[in-house]
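Worksheet: the structure to be examined is printed underneath.
A single protein chain has been omitted from the complex, and every remaining protein chain is retained in its original position.
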Amino acid sequence: MLRVGIVGGTGYTGVELLRLLAQHPQAEVRTITSRKDAGTRVSAMFTSLRAIDKTSSIADLTFVEPDRAQLTECDVVFFATPHGVAMAAARELVKAGVRIIDLAADFRLADTAAFERWYKMPHACPDLLADSVYGLPEVNREAIRKARIVGNPGCYPTAVQLGFLPLIEAGIVDTERLIADCKSGVSGAGRKAELNLIFPEAADNFAAYAVNGHRHHPEIVQGLERANRSGKPLKLAFTPHLTPIIRGIFATLYAPLLDPSADLQALYEKRYAGEPFVDVMPPGSAPDTRSVRASNVCRIAVHRPPGTDLAMVLAVEDNLVKGAAGQAIQNMNLMFGLPETTGLAALPVLP
Amino acid sequence: MLRVGIVGGTGYTGVELLRLLAQHPQAEVRTITSRKDAGTRVSAMFTSLRAIDKTSSIADLTFVEPDRAQLTECDVVFFATPHGVAMAAARELVKAGVRIIDLAADFRLADTAAFERWYKMPHACPDLLADSVYGLPEVNREAIRKARIVGNPGCYPTAVQLGFLPLIEAGIVDTERLIADCKSGVSGAGRKAELNLIFPEAADNFAAYAVNGHRHHPEIVQGLERANRSGKPLKLAFTPHLTPIIRGIFATLYAPLLDPSADLQALYEKRYAGEPFVDVMPPGSAPDTRSVRASNVCRIAVHRPPGTDLAMVLAVEDNLVKGAAGQAIQNMNLMFGLPETTGLAALPVLP
Amino acid sequence: MLRVGIVGGTGYTGVELLRLLAQHPQAEVRTITSRKDAGTRVSAMFTSLRAIDKTSSIADLTFVEPDRAQLTECDVVFFATPHGVAMAAARELVKAGVRIIDLAADFRLADTAAFERWYKMPHACPDLLADSVYGLPEVNREAIRKARIVGNPGCYPTAVQLGFLPLIEAGIVDTERLIADCKSGVSGAGRKAELNLIFPEAADNFAAYAVNGHRHHPEIVQGLERANRSGKPLKLAFTPHLTPIIRGIFATLYAPLLDPSADLQALYEKRYAGEPFVDVMPPGSAPDTRSVRASNVCRIAVHRPPGTDLAMVLAVEDNLVKGAAGQAIQNMNLMFGLPETTGLAALPVLP
Partner (left out) sequence: MLRVGIVGGTGYTGVELLRLLAQHPQAEVRTITSRKDAGTRVSAMFTSLRAIDKTSSIADLTFVEPDRAQLTECDVVFFATPHGVAMAAARELVKAGVRIIDLAADFRLADTAAFERWYKMPHACPDLLADSVYGLPEVNREAIRKARIVGNPGCYPTAVQLGFLPLIEAGIVDTERLIADCKSGVSGAGRKAELNLIFPEAADNFAAYAVNGHRHHPEIVQGLERANRSGKPLKLAFTPHLTPIIRGIFATLYAPLLDPSADLQALYEKRYAGEPFVDVMPPGSAPDTRSVRASNVCRIAVHRPPGTDLAMVLAVEDNLVKGAAGQAIQNMNLMFGLPETTGLAALPVLP
């Protein structure tokens, strides 16, 4: 039984980790920290965690002050914290032999200059960063197994990379003309009291945001560049929008085809043939976000818009699961030699 | 491994049965029928059922024409059909030793005259009805264990009965002055192409409906009368409303207290002390429907509105789980001697 | 042309006043204040106010620091502020001959002790309070015409009073057993960055709140007591709920009938025969909130729940219009001798 610690459990990725880990047969949450809410039972903050059948150990958890002594007794610690927290705590945990999965951005960008530009803070441990692994299993599975620190991908980057990668890897699209038109549910903004997120502002409304630049842009480009063999730079327009759904990301991706005769459906099916959590849909499909609600699946459909030379890829995921907590547990399973789908096999909730 | 059949699997209770049974370690869906969609794979109709990890047996199911030969080979058959279907098929299945759980109304009302008045059809098998059990485990647990036919309660009746029963059983309220002001999510109306259910009509809107009488009224009254020892008749105002949520029922119940000194909190905690799926919340709580989303829990808070002599009970449930498919599986577990919570322990999905 | 000032225009009642006054042919907003956003154009904060046809004077308004010199040049000043602001400024404005309409609670409760208990602040001007008028035109029309200060009713109190009043005035219900089960859209909580109001918390969710007491309770009781000729005290259970709609209040009201032979439909039609903004629906109707969206109408249907001795009244309004800004303008029209519906005749927005 893996001993699990969670740092910063009061946000949406924190409660989602708890929900998923409660169903994980090989992991037990030993400790969960919150500076602000220390002393509060997790089930007092999140009524949904009150015990079913009065036996759940999750319901008995209480937020505690961050305390390294306890965290160092864990096998693995998840950081569901703001950017900057994990890198400050990483060295001591690594020294103690604890493995780390950071759901924030501290270990996502290999380029510390880019990190510092986008996240407005110096990087605390470039040496550990150099040693960490970007936690996208469909790309880095073997490295993740051995990683001491995993930087769990952002929600948009997961969907956009899984959607574009087969095209980039195959070298059949113009990498200078990529467009990712993305739509996110509101939980992607986190559990924060912000005016633009309140129901009367966000409901019955569709909006673009961050039109002048979004932190996930360099992360996506980094991932796609690693697969880019074209010799040409990779240029990406990335447009995030807010859609009034709670969970879910819908990525509509466009790339000019260099080779119009390519069999895109076969390409995608082959690329993801062995993947437990990537579902390539039948030709002609139009995915929707609810078909992955509360599950770790990313569904992908690939199209050629009539009258164009484009490839169009539609990719959906639950931003809190495959885009955050579920992928983190998938990484944990890999790191500890468990079957990759352990604890992640629940079907999506529909309707 | 229980062999399970489902008759009529294309509605919301059908797909919910599939979702929950996919996670049930002791049950396997052997057959699922649909006259209209015979030949279609369930995962082609409900993308959410496409296999995770390519191993789910649910994803391989195909709707078949109703076929008794196959159903009679099941241990248990769920009817997720319109009213009237189960009673037409029941005799043959019972004869074959198959146990039946009907999610429609055929086996809910003991009074066939009431059934025929509200459902506008003659009852096909009053003798089997007399032998069937009303599937509310918190009331009829022992009888359910031995039942051949279980009439699974309606969604409103489950919440309203669980909310009112402790008061009625204790004889401390005026049974002639009961009010159930209920609010339901739109999935309660079923998976039907009806104009008043389309998004532009139902979204951003709150409405009353069936103000002149609702089929669940006699079912609720029947259940409460069975607990009524007051010697007086039971009179209930039952007002259903439609609220723009997908899943969930919120019942606000009012009853005049005969004994204003009663300790309501203690009464409820004692009544439901052993119940795995009824959660009596701490004093002062205000439940919400999302705290039970996609789970089999009914949460209850009990209050005395300031300045009144009333008891007020707030009860929430997911109409598709505790109000339908989840309770049906709870009944199945009881009927086959399994632990009552088997396959039903997943935590609610929040946010 | 009335010269109008608005104090505190950055909340939902403020922007709604602007929207409605922009269409009012006899009123012109001369000044609008906001301490925090002084210097910002109103159309920069609320894009919806950007000019149509480049001619709207509303779009040219800029928030200014509260400045009495300008306010005293107005004919009427609306306070769309937190509780306590209007009473602090009232004396000087009254002295200057300016008439005041307060959309907060400062001039709603005649009993200053009750005000101080519920709003946790001393009342700044009990003498002006004694002289002010409660701005429910359907009750106080003549007094409003002459009022120097109008306390504009709260959103819940408007719907609940309009719903109950005909029954109380007629003396045909047991005033000790009143129940108001109310449901509000989220804009009723104001334009505030609060965690429980963000979309992922409030969407797809139905909840009760303030179950231990709500500030609108004493206001409703005050209004109903004024009509109560029964000689008995008036007892009311008032339960507010939050429903995921932007605008709208739905009040479901229950009262035991003393005289079961009363013709309730005729009673309501007669009581509201001359009222421009109260619509008594035909017998058997079930109102919905969208039927009054963005309009100043309160629609009412009256019922007798089958099998009970109750009257049940269903009342809907838009909490920002008839429950706030629209009623305030209705009061302004009365105070200045304009036809009562001036500027308020736009039909509801449906769908």
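Points worth noting:
Should a chain be cited, it is by its letter among A, B and C, assigned in written order, with residues numbered from 1 in that chain.
Definition applied: a contact is a pair of C-beta atoms (placed from the backbone, for glycine too) under 8 Å apart; a residue touches a chain by one contact, two chains touch by 3 or more.
In this text, all values refer to a predicted model and were calculated from it rather than measured experimentally.
Remark: the omitted chain is touched by one listed residue; of A:Gly188, A:Pro287 or A:Gly323 this is A:Pro287. Within the set A:Phe46, A:Tyr134 or A:Phe238, the residue that contacts the chain not displayed is A:Phe238.
The missing chain, though absent from the display, is touched by one residue of B:Ala110, B:Ala203 or B:Leu258; that residue is B:Ala203.
For chain B, the list of residues touching the undisplayed chain reads 12, 185-187, 191-195, 197-204, 244, 246.
Not every partner is drawn; the one left out touches chain A at residues 177, 179, 181, 183, 185, 200-201, 204-213, 217, 235-239, 241, 243-248, 250, 252, 254, 256, 284, 286-290, 293, 301, 303, 305-310, 312, 314, 316, 351. In the full complex, chain C contacts the hidden chain through residues 12, 15, 18-19, 22-23, 46-50, 52-54, 56, 58, 187, 191, 203-204, 246-247, 276-277, 279, 281, 287-288, 290-297, 299, 341, 344-351.
The working rule: only the chains that are shown with their structure count from here on.
Of all the chains shown, the one with its CA centroid nearest the global CA centroid is B.
Mean C-alpha position of chain B lies 39 Å from that of chain C. Taking each chain's centre as the average of its CA atoms, chain A and chain C sit 45 Å apart.
Note: centroid distance chain A to chain B, computed from Cα atoms, is 36 Å. Of all residues in chain B, those that touch two or more other chains are 204, 246-247, 287-288, 290, 293, 351.
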